[in-house]
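Omission of a single protein chain aside, the complex is shown with its protein chains in their original locations.
We call the chains A, B and C, going by the order they appear; numbering starts again at 1 in every chain.
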Amino acid sequence: MKNTFGNSLSVTLFGESHGQAIGCVIDGISPGIEIDKAFLISQMEKRKGVNALSTARREADEVKILSGVFEGKTTGTPICLMIENADTKSKDYSKTKNLARPSHADYTAECKYGGYQDYRGGGHFSGRLTAPLVAAGAIALKALESKGIKIATHIACCGGITDREFENYEADFKLLSEIDIPVLCERKREEIAQAIEACRRVGDSIGGILSTAVTGVPAGVGEPWFDTVEGMLSHALFSVPAVKGVEFGAGFDFSKMTGSQANDSFYIDGENVKTKTNNNAGINGGITNGMPILFRCAVKPTPSIYKKQETVNFKEKTNESLVIEGRHDPAIIHRAAVVIDSMTALTLCDLLLSRFGTDYFKP
Amino acid sequence: MKNTFGNSLSVTLFGESHGQAIGCVIDGISPGIEIDKAFLISQMEKRKGVNALSTARREADEVKILSGVFEGKTTGTPICLMIENADTKSKDYSKTKNLARPSHADYTAECKYGGYQDYRGGGHFSGRLTAPLVAAGAIALKALESKGIKIATHIACCGGITDREFENYEADFKLLSEIDIPVLCERKREEIAQAIEACRRVGDSIGGILSTAVTGVPAGVGEPWFDTVEGMLSHALFSVPAVKGVEFGAGFDFSKMTGSQANDSFYIDGENVKTKTNNNAGINGGITNGMPILFRCAVKPTPSIYKKQETVNFKEKTNESLVIEGRHDPAIIHRAAVVIDSMTALTLCDLLLSRFGTDYFKP
Amino acid sequence: MKNTFGNSLSVTLFGESHGQAIGCVIDGISPGIEIDKAFLISQMEKRKGVNALSTARREADEVKILSGVFEGKTTGTPICLMIENADTKSKDYSKTKNLARPSHADYTAECKYGGYQDYRGGGHFSGRLTAPLVAAGAIALKALESKGIKIATHIACCGGITDREFENYEADFKLLSEIDIPVLCERKREEIAQAIEACRRVGDSIGGILSTAVTGVPAGVGEPWFDTVEGMLSHALFSVPAVKGVEFGAGFDFSKMTGSQANDSFYIDGENVKTKTNNNAGINGGITNGMPILFRCAVKPTPSIYKKQETVNFKEKTNESLVIEGRHDPAIIHRAAVVIDSMTALTLCDLLLSRFGTDYFKP
Partner (left out) sequence: MKNTFGNSLSVTLFGESHGQAIGCVIDGISPGIEIDKAFLISQMEKRKGVNALSTARREADEVKILSGVFEGKTTGTPICLMIENADTKSKDYSKTKNLARPSHADYTAECKYGGYQDYRGGGHFSGRLTAPLVAAGAIALKALESKGIKIATHIACCGGITDREFENYEADFKLLSEIDIPVLCERKREEIAQAIEACRRVGDSIGGILSTAVTGVPAGVGEPWFDTVEGMLSHALFSVPAVKGVEFGAGFDFSKMTGSQANDSFYIDGENVKTKTNNNAGINGGITNGMPILFRCAVKPTPSIYKKQETVNFKEKTNESLVIEGRHDPAIIHRAAVVIDSMTALTLCDLLLSRFGTDYFKP
């Protein structure tokens, strides 16, 4: 299905960095969900990142809701969200259009689209296309919240600095909703900001690891094969630009554990079945068990750096060197957190609507 | 789509551990692909694992091809592969049917299927269902081979022992096709076998990390968003039981690199565009660039262990303790390698058929 | 998705007329639905047609349930239904394999599968593949019945003889469940039988029109665009071999009506909204309104006739003449009724499960 994701809830993404507009169509969401514009705007702001750490282009990024919302609530029909491209610097991209920026998609776009792609600013591959995903995610997050389901992401590590882990989901989620740079420990937050800033000064970039928790998902959601919760989430998460790894619960650390250490014992807590540990990230056999869903995403350093790089002209088949001009971020990890939350929310809505029907979120 | 995976090539999986048969239907494969029965059987044997390391049930696992193959070649219509369940020990599962084996899917199956699931031996969740996937994968691997595309997986680490990395794909792939335990270094192979054996003696289990390489995939395959190569592959790979993490190229190690270290410089090699390093695993912007596709899967320790475990009776809502009887493997990582290869092959066939049309593999 | 139909409930069909087995996999049906074997067998018998009107091959057509059913009830996991091909007359098809039987799929199979298709007895195109669809439909029909939804089909006309229309759904549905040739009027039933018999005597064949009614579907099911009830049903119905037209309600007769004649006025009946007429077949804007769903299918004469026909050898590119030997039916319309019911039931289950969630049919 190419640029469409999801079954019961689907998201279709469109747009290019320097085209007329970017946006997406969300289809399948229950009717009656209130659009919280203030929340939507605050999510969009989080994606832009704090000024201090970001030289990225400053667009108003006003989200226009073209359809699917009536009297402030979802109608149940497709919602088209559109963001007009305003600040599309009219610099001349044609000079460099056949130079493949390393670790960018210029060369693969050429291979796939045969020279017809819009090469300006990464075109359809631009990280800018996460903006409509964040707008869509804002609606999904509110729908989930109405069912007691919450999602939050923090920077687990960046620049050699490691944040503390989630301790108290409720308090930590509240904290993350209020701060600009999603790091739980205040001191580490500053250190990470400094590490990113240091990286900028030398014209380089860094990545890191994002850690996400989802609480409140009922047990029994997901499929045993293929459309497992892990499979569906990872499918969505690898669309977040720069994500190159996804692990659930103990993840790669499982390789250091024995079964008796790794297994999560069940116990009865009042009326509920719970597990003492949560190495399996709230998922057994691809299906939720009611415990928090936990995962981590590896985020590579932003490929646009100011240093001179070796590359090729893929039309002329010549070796070339390249310095990427313009504005670029020394890190996007702090901006990516809200994109992870958004893709997670959209995926979970899909799974829940498939399980419980189209009225699941209807008031 | 629940138990169906793929678009242009789809696989639908069916069966329960102790039901009449397990199997799958593969639809969309090009006509004219020769069925290599010897290869299919050898793949099935690899999945069973070597006797020394495996107490798993010994089934003949004869794959019956019910449809879609005529005069030894694929017809282009759906292929149903069926394996009858023979050795379904008639032990009484009803005693323990409401006890949730830790880190197994017994409890989540109850939540999803409301008590109607076939609980015997894990039912539909059983690792046994990877057998038809391996059979399907054998057909896909041969199709890919006809186009010069090869896939192989080795144990990168297990029990604290680390194998060497791929050095020469051709030689290493050949080696892996000939040995039982997929470890490149002969000495490490023995050490890993001993580590697994040691684990068995204490009634515990271990996991590890599998490392996979794919060579020969043409550039320009995959989608920029959602159906990225990483998204499609991870979606499939998380269906391999016990896989809890997937990373591409440098993966989680990207968090320790700067952009100037992480970026893969392009260069011209004769007529071809190549990269000097391959941290991005042959994938830029979700699309193949012609370099090898590289990924690693975290495999958790097999949850069935002989040690006593704490759990619950989810019907009675009581705390219980449990010793899992019967036959179980101290590790499945050496058996999982061929399942990873199979899922990878099926996913790549899907992507290639979508890109190049239904006749892509036709002779 | 090729040989898979449906989203929330999917059916994947496999097999060839003279292969080892035919069958299908049904995925997504709610757990807990009782398998009514007697009903399943009686549906299979209806598909075979009465002896008097059918020379078709006599297979036992025993349906083996390979998976997805436990202790007599659906588990919620994929159900594989398999029918072994027993009576595959070993006649030599290779002589005629390059002769295109008129109005059969021999030539189009060659164009699509490039010579690799199983040409024996129509291969994957054989009407025999409706047998697993009828078996799958039997499960779907029982699921629907548990929610008060009923489906029945009669021959509206055949051989110039016109049956009466549905008068009393309950009584007419009961009658149709008890008789062999689905004609409401007893006298017409005999006349139609005679017309078919007369056709056989001259070595020719006839078609006709099937009329279907569905009662009890709740209002609010279906989608406004694309996955309309009409769109979904017709998509499925055109897979019934020989169906070449589908009309809903007044259908093609709408062309003779004015808006004031065609519109269905609403009225209140107790607590319910109903319409006085039902020209729109219980569907407005693609969505059910609670009135019976009504449609008619045009069934072409069976293409296999005993008369000599002009055709080509598509390999040699020569004009040829052909007499089709073997067993063939002078009509399949009476046998097609139960296939229509089955496809309708499967499609409606899909729509209902999508609307109300996976547990909709759970007891």
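The criterion applied here is as follows: a contact is a pair of C-beta atoms (placed from the backbone, for glycine too) under 8 Å apart; a residue touches a chain by one contact, two chains touch by 3 or more.
This one's a predicted model, so the numbers in the text were calculated from it and none came from an experiment.
A.B. asks: Per the definition of touch given earlier, which of A:48, A:73, A:274 or A:317 contacts the omitted chain?
C.D. replies: Of the listed residues, the one touching the omitted chain is A:73.
A.B. asks: Going by the touch rule given at the top, which residues of chain A touch the chain that is not shown?
C.D. replies: 1-4, 7, 10, 12-16, 19-23, 25, 27-28, 31-32, 64-68, 70, 73-80, 82, 112-118, 123-124, 359, 362
A.B. asks: Provide the residue numbers of chain B that touch the chain removed from this figure.
C.D. replies: Output for chain B: 7-8, 77, 224, 354-358, 360.
A.B. asks: Name every residue on chain C in touch with the hidden partner chain.
C.D. replies: 1-5, 7, 11, 13, 100, 102-105, 107-109, 111-112, 124-125, 129, 157-158, 160, 199, 204-209, 218-228, 230-232, 234-239, 241, 243-268, 271, 273, 275-276, 279-281, 283-290, 296, 298-305, 307, 309-312, 314, 317-319
Assume only the chains that are shown with their structure count from here on.
A.B. asks: By mean C-alpha coordinates, which chain is most distant from chain A?
C.D. replies: Of all chains, C has its centre farthest from that of chain A.
A.B. asks: Calculate how many whole Å lie between the centre of chain B and the centre of chain C, each centre taken as the average of the chain's C-alpha atoms.
C.D. replies: Centre separation, chain B to chain C: 38 Å.
A.B. asks: Averaged over CA atoms, how far is the centre of chain A from the centre of chain B? Could you give it in whole Å?
C.D. replies: 27
A.B. asks: Taking each residue of chain A in turn, which ones touch at least two of the other chains?
C.D. replies: Within chain A, residues 7, 224 contact more than one other chain.
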